[in-house]
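Take this structure, written in structure tokens, and hold onto it; I'll ask about it next.
Shown here: the complex without one of its protein chains, the others still in place.
This part shows chain A:
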Amino acid sequence: MADLRSLFAGIRSPNPFWLASAPPTDKEYNVRRALEAGWGGVVWKTLGEDPPVVNVSSRYGAFNYNGNRLVGLNNIELITDRPLAVNLAEIKSVKRDHPDRAIVVSLMVPCVEESWKRILPLVEETGADGIELNFGCPHGMSERNMGSAVGQVPEYVEMVTRWVKQNTRMPTIVKLTPNITDIMQPAGAALRGGADAVSLINTIQSVVAVDLDAMAPMPVVGGLGTHGGYCGPAVKPIALRMVGEIARNPDTRGLPISGIGGISTWRDAAEFLVMGAGTLQVCTAAMHYGFRIVEDMITGLSNWMDQKGFAAIDDVTGRAIPNFVNWNQLNLKFKTLAKIDQDACIKCGLCHIACEDTSHQAIARLRRDGTRRYEVIDEECVGCNLCAHVCPVGDCITMVPQPVDEVLTWPHHPNNPAQAAK
């Protein structure tokens, strides 16, 4: 049995699965249910200064695709709308009853040192294990010069992180917004400011859909809509890349990362871990199915680790990072060819039309005794994988790597103008 215990920036939890700061962690009631269900920890829904914010009614918009619900979720909710004292009392009570779990408190207060100085001792007093600075909320709060308005300016990230570190003994995680051009800027700033870890991603600015009758972005609030924050399975690719970028960059190497964004299964979790994450935060998947999803996440990850011979989370974290390179380090001599398993093929023609219309005309459409047959023309196939992705039958089209005799990367390629100049 793999050991799933996690020690992350000084914070212990029995497994690396935490609930992200969001509605699932907004109240003692929810958090207790989550911990009972087996979550290793929670990041409490972001606290702010009193008076609390006011949330609107109608808060979510969904991206459904081809019959799948909630491929993406968009929200226009703000931070907690409950008084600070209520949240603090609840955090204290939960922590007292669950000393083994990670209880991290997310914070967002105005960008003045006094505000941070005021709130930090109050949080410390609850016995919480750490804090997470919400520099990511992309709507509502950013217009009040908080959230992503801070996260988008590396100097502010560094400054606020430093204030916080100077005023608390608690491990400090800086939560990054993806609504920037280069994730390395705020990540580096957090590190310089003294952050113990970063977590990412927060939600992505979005208009999830437009109500064509109301003629307004969704969700529609009394006839009007606004942009919101996007999360759920659809954002995972964006999050994975940003996590991997921080993990592989020499400037930030070794900085603990809590991976967030579209994690719904143990497989997603494993991918985040090998791309450099140490813990994993989940929001949308829990909002979709409830807290019980953690059971399969735990056993799935553990079984996978056993299969691979990984004893502990530390053995997994960053495993794929050495193989995550820039494009110009890829071998241009490598070639793979599509291969169709004719017995599995159900003759839907999708591979043919995809390659014919939009790729390399490398799948012939044939008839043998009146029966459809699709065949790869090896000479034309560039190994782009499109057909394998459109084929509705699992493992029907496989990509077969061909023998490679040499390595030739772009910097050394004759077509590279830089080469010609030499």
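Note that in this section a residue touches a chain if its C-beta (ideal position, glycine included) is under 8 Å from a C-beta of that chain, and two chains touch if they have at least 3 such contacts; residues count from 1.
Operating definition for what follows: contacts and distances are computed from a predicted model.
Missing chain's UniProt protein name, "ABC transporter ATP-binding protein", "Rieske 2Fe-2S domain-containing protein", "Sulfur-oxidizing protein SoxY" or "Glutamate synthase (NADPH/NADH) small chain"?
The chain we cannot see is recorded in UniProt as "Glutamate synthase (NADPH/NADH) small chain".
Using the definition of touch stated at the top, determine which of A:96, A:267, A:333 or A:347 touches the missing chain.
Checking the options A:96, A:267, A:333 or A:347, the one contacting the hidden chain is A:347.
I'm checking contacts with the chain that's been left out. Which of A:66, A:307 or A:326 qualifies?
A:66
Can you work out which residue in A:89, A:393 or A:407 touches the chain that's missing from view?
Only one of A:89, A:393 or A:407 touches the chain omitted from view, namely A:393.
Of the residues in chain A, which ones touch the absent chain?
66-67, 346-350, 352-353, 365, 372, 392-393
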